[in-house]
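All protein chains but one are shown at their positions in the complex.
Up next is chain A:
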Amino acid sequence: MKNEIASSQDTIVALATPAGIGAIGVIRLSGNNAITISNEVFKGKDLSKAASHTIHFGTIRDGEKVLDEVLVSVFIAPKSFTKENVVEISCHGSNYIIRQIIQLLVKTGARLAQPGEFTKRAFLHGQFDLPQAEAVADLIAADSEAAHKAALNQMRGGFSQEISALREKLIHFASMIELELDFGEEDVEFASREALHALVNELKAVITSLIASFDLGNVIKNGVPTVIAGKPNAGKSTLLNALLNEEKAIVSDIPGTTRDFIEDEINIEGISFRFIDTAGLRDTTDEIEAIGVERTQEKMKQASLIIYMVDLAAASPVEVGQEINRLENLGIPFIMVGNKVDRVSTDQLEAFNTFDLILLSALDKASLESLRQKILEIVHLDSFKTGNTIVTNLRHYESLLKTKQALDDVIQGINNQVTNDLLALDIRTALHHLGEITGDITTDDLLANIFGKFCIGK
């Protein structure tokens, strides 16, 4: 069932700007429902009432959650690149944000575009003339090659084994159903409904966990968001610089220098961390700084790991105790770092003994190393544990979602006691979507499985 090309009615979505580079990312949708779908996730002007070739400011929201502030351009068919309804969403150029938005649009009803599909639609709607066909065809071939390579890369992990194990089970399940349908007259034993129910539930559980791993996969692919927080002038930017080994943050002795966020990626033993340096947390009357503080607290809530810095020379044990309580209440893994250890006496240090602190002088390499180890320790303790299969490819994610939907239909069918011919329809749909990840599935696989396992035939 290699049919997806046919579905020109679908609304397709993809990133139109080069991936991974640039301050702004443009996400393009094309198809009948491009405007309706965008409108559902866009807060700002009602896009269904927008004129063609107009630009609108607003936010993209997943329910209540704001994903990004964006500019949306609307092109109404046939006055667009593809001659279909087209919406272009200009968002911030972070991979993470772009993926979140595309994921949301897919959830809302768009489908990921195939390699070269925008160009192809443009061509089919007569935007190009025939001599340009060759170029377009080569483009499709090249893109699909690239996509194939990317998919292969992913396959090298545990993912491919996990998926083929699943496919095996699903084929086995399908075979048991097909066996009953095509060989009901034969002297073979058929699986019980309970066994089938158990098997499909097991499959669903695996698919569900793979789907859940997609968010985690994103975190790993885009870096574990790690917030460095603490009172002003606790040495946060200095720490970031030390970790980065370069002057990126603005460092000064004036408290409150960092008012915006500084992000950078640091790779610690193969795991990528997205470090976010924040404005210092303190009560302030400075309006701009107050906004900064508020944002910092917001960032902390979204982080996967918080490194909280205390200036040992300035803080009291009571304050540190209070901070630890507050962080524990957030429920996000954190590391307390006592900074400027070189500026306090041994006696002073003793007062902090009861706390689990990493003592640090941000300028000292040895103490930095112990922080690195602590970070890794926390990450490994957490659900990031390696060994679990993690889905990072949006296309795979999409197929898994559809597989799960079909399995839900199967379960519903079993509960409603529908006959096997109907169950088989949903099982085949599930197999089809799983096949989109692993390659083709044909009925020949089912028959081969049946002939291999059962003694069939008069």
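FYI, a contact is a pair of C-beta atoms (placed from the backbone, for glycine too) under 8 Å apart; a residue touches a chain by one contact, two chains touch by 3 or more; residues count from 1.
Everything that follows uses one rule, which is that contacts and distances are computed from a predicted model.
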Remark   = Name check vs UniProt for the chain missing from the figure, options "tRNA uridine 5-carboxymethylaminomethyl modification enzyme MnmG", "Carbamoyl phosphate synthase large chain", "GGDEF domain-containing protein" or "ABC transporter permease", returns "tRNA uridine 5-carboxymethylaminomethyl modification enzyme MnmG"
Ask   = So which of A:46, A:185 or A:347 would be touching the chain we can't see?
value = A:185
Note = Considering the complete complex, of A:103, A:339, A:399 or A:420, the missing chain is touched by A:420
Inquiry  = In the whole complex, not just what's shown, which of A:204, A:274 or A:428 touches the removed chain?
reply    = A:428
Request  = In the full complex, which bits of chain A touch the chain not displayed? Write them out.
outcome  = 1-8, 114-117, 120, 123-124, 130, 133-134, 136-138, 140-141, 144, 178, 180-187, 416-422, 424-425, 428-429, 440, 442-444, 446-447, 451, 455-458
